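The complex appears here minus one protein chain, its other protein chains still in place.
Letters A, B and C name the chains as they come in the text, with residue numbers starting at 1 for each one.
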Amino acid sequence: MTTTAAPLDVAALRADFPILSRTVRDGKPLVYLDSGATSQRPTQVLDAERRFLETSNAPVHRGAYQLAEEATDAYEYARARTGEFVGASPQELVFTKNATEGVNLVAYAMSNAATAGPEAERFVVGPGDEIVVTEMEHHANLVPWQQVCQRTGATLRWLGLTEDGRLDLSDLDEVVNERTKVVAFVHQSNVLGTVNPVEPIVRRARQVGALTVLDACQSVPHGPVDFRELGVDFAVFAPHKMLAPSGIGVLYGRRELLEAMPPFLTGGSMIELVTMERTTFAPPPQRFEAGSPMTSQAVGLGAAVDYLTSVGMDRVAAHEHLLLEAALPGLAGIPGVRILGPADTTDRGATVAFAIDGVHPHDAGQVLDSLGIAVRVGHHCAWPLHRACHVPASIRASFYLYNDLSEVDALVDGVREAQRFFGVA
Amino acid sequence: MTTTAAPLDVAALRADFPILSRTVRDGKPLVYLDSGATSQRPTQVLDAERRFLETSNAPVHRGAYQLAEEATDAYEYARARTGEFVGASPQELVFTKNATEGVNLVAYAMSNAATAGPEAERFVVGPGDEIVVTEMEHHANLVPWQQVCQRTGATLRWLGLTEDGRLDLSDLDEVVNERTKVVAFVHQSNVLGTVNPVEPIVRRARQVGALTVLDACQSVPHGPVDFRELGVDFAVFAPHKMLAPSGIGVLYGRRELLEAMPPFLTGGSMIELVTMERTTFAPPPQRFEAGSPMTSQAVGLGAAVDYLTSVGMDRVAAHEHLLLEAALPGLAGIPGVRILGPADTTDRGATVAFAIDGVHPHDAGQVLDSLGIAVRVGHHCAWPLHRACHVPASIRASFYLYNDLSEVDALVDGVREAQRFFGVA
Amino acid sequence: MNLESMYQEIILDHYKNPHGRGLREPFDAESFQVNPTCGDEVTLRVKLNDGKVADISYEGQGCSISQASTSVLTDLVVGHTVEEAFTTMDAFVELMQGRGQVEPDEDVLEDGVAFAGVAKYPARVKCALLGWMAFKDAVSSAGANGEAS
Partner (left out) sequence: MNLESMYQEIILDHYKNPHGRGLREPFDAESFQVNPTCGDEVTLRVKLNDGKVADISYEGQGCSISQASTSVLTDLVVGHTVEEAFTTMDAFVELMQGRGQVEPDEDVLEDGVAFAGVAKYPARVKCALLGWMAFKDAVSSAGANGEAS
């Protein structure tokens, strides 16, 4: 965590986000604390997408006329910029519709490998093989692996949690073993905020020859991330959580793996030769981008990367750490509030989930909403994690670069108001 | 084809499309004749998407605060409007990333059915079963079925073409038989313009208990289409070809089928109950919409449907027919030009693919591009069709509601210029 | 926003002192329902007798809205014929899906009219209907089970 970076001028930055100046529920200023679900978009991103659509919109990689050249350039520029942002070469980035599709792409490539010829053999999984996840996964990095197991007969195993909401690595060497084919794990938990240590997991996976899949949905938007440096085989992240449009996701795959991997979605633009009898496929990343792509969305992603880069990811991380250092004690200091996840701020992102004794999360969320505060309530697509924490659901506040300390205060006050309203304080 | 509708005021309508007033290649006015690949977007659609992002952007179906309510409403309104547009109830429409994903969704549901439990049994295919396509399919409605066959051991068969570029139904009863599980076919060919008769194919498929999948990518944008009336089981179409954003596709499925079908992509938002061991799934359409959806893109689709509805699909069809009636004889009248597809204008959309003796399509396209005319050259993702037509590639002009007769003339003149430039006229 | 318009006294009373809570024997059918977005759940049993709802018993976890509406449900349907219960249910569902545009009939819905404010919050409608969906499901299973009495 770099804390030496110059602090963000949040007020200036907020002016880039039109939605942040709106009011809700009879004139309450919007306090948007659900960026972990989806972020807001700055004018720069909206403008880039619109400019593209008003001047260069055309089919990508298919047309030979000027608009099509421009569109293709814009699309591939976005890929290249995004690659630089996360330490990947353009050929290693596949555009999907969301991060969820990215995980499914790898999962299906593995269950398709059985019938995809000798090149794909290293991806085959079956009875006796094991796939390892963790108990803190988002459903997006859990259910697709359950499904691979169901399709192929492989077995799902998982790493558990410690009492303080971190990954329990004490049995890493047992859970990840010679039978393990894949280790899929989250970089930063979307509920606990926990930042997981990538290095020991990657090291162990390599020892046993297992592939690693990193769910970087909650890390890439919030600080510097370099996939090559992390040494993972695959990673996914979600542009809509980092100021970019919805409708696009990113899958990173090490080049030699993508090259050997069988396709997932098939159709136009991903082929090499097609006859009625048989089809061969293009090299990656095209092989994995069937059909008309999310063109203007990629352009928007490029603009979001430019925006974040110009702010500086170190500074984003430092700013969010500042908010965390206020929010964590602020909430933990309220009697009857229980924080899910680490109580200290080391290796922890600015996402704080909590439960309030005697107030159901839905009801607490309603009180916060009435005050203009948008938080998420429920299990946040991490149901097993909540079960492991012995709560059915929680309230989650997730901060981003456009949030400020006054919003932390508003949250803390709002929680007290919820307690008051339901007569538990 | 309704020809009594009031003609379109194309000049007024073009003012809604900012890109159409740009110039290319040293000041040539843009003549955009590649709407078959992707259409341009009117200001109304761009504004609707932007307004949503500046006021109501939030996670859909996950949040309980005001923004999230608004976002969910906007997303579901778009589904309902789109349903009305194509004769479907909202629960019968699944938003995918493109039409290609829609076909893959059905194809994968079928190969997943084997391990998905008793409810899914009717979708199981395997050795001895047959899947029927046609020789005029876009790769999007061919390759996924080849892949199902590869995964399951089923056999792919197909209906061929007649000399004049229509579907050869003479052996329909033989090709579609008791072994047939699926008949997947295109409504309007993206190369030949041919509009296929849906009724006899659906009738035969029902006789033998096969499911029908209609590729409506080139029909829904260009005239009134009602899936319920057509009686197909599934259909896909591509919003970006009908004035809407890229990054979204639509799959239609009859309710009882979607209800029985196993999921495809898995992850957040499509679940019912999740434990580490096992997951159950939500009812359709949510079951098929894993992960964060293409929210603003759906809003844009709703606006495109509103736009097209206010123009009137009858009038769109009539206008395009007018263009076809000029383009077809105009091009066919040039010595050395050979039209692919029907020579007459009955049951034929305003897409005209052709070859020029002695001028390769790429070279012809380059000449047209130098004149500002954007056409597609190549096999247009229909390689087997081109093989059946005995040409390696073709030039394709595809018209839409914003094209006018002067653009037909420009095309015809441009083709002559290409012949002159390459010394074949 | 007026928080009190959603959380009427009646709702908070039912929440704090739910009627008929607890799982009881005998019963003809049981239904488990869950709200997939928040994990709220209810297990609900019905005992039918001679075409009438003889007893409803339930257990579950959830927000004030889901708990209170299940409590109100028991008041509204126990002792009534299945047909009457379904009429009441239809009225309640219509009210909840009415986006605040439907005028509730107090003669039919009694304490249920207190949920009119909830109908303005679409994300909470599922909460209010959770117990009712369980009731519907259980009754239909009980029917299928041949209404053992």
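In the analysis below, contacts are C-beta pairs under 8 Å (C-beta built on N, C-alpha and C of every residue); 3 or more make two chains touch, one makes a residue touch a chain.
Only a predicted model underlies this, so the values are computations on that prediction, with no experimental measurement involved.
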**Report entry** Omitted chain - touching chains that are shown
**Finding:** A, B
Query - Touching residue (missing chain; options B:102, B:341 or B:361) - result: B:361
Query - Residue of B:138, B:181, B:287 or B:386 in touch with the missing chain, whole complex considered - result: B:386
Query raised in the report: Can you name the residues of chain A that touch the chain not displayed here?
Result: 61-64, 68-69, 72-73, 271-273, 282
Query raised in the report: On chain B, what residues meet the omitted chain?
Result: 25-26, 28, 360-363, 366-367, 369-370, 377-379, 383, 386, 392-393, 421-422
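Methods note: only the chains that are shown with their structure count from here on.
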**Report entry** Relative to chain C, chain with the most remote C-alpha centre
**Finding:** B
Query raised in the report: When the C-alpha atoms of chain B and chain C are each averaged to a single point, how far apart are the two points in Å?
Result: 45
Query - Whole-Å gap separating chain A and chain B, where each centre is the average of the chain's CA atoms - result: 31
Query raised in the report: Do you know which chain A residues sit against two or more other chains?
Result: 25, 362, 366, 369, 377-378, 383
**Report entry** Residue numbers of chain C (touch at least two other chains)
**Finding:** 37, 121, 124
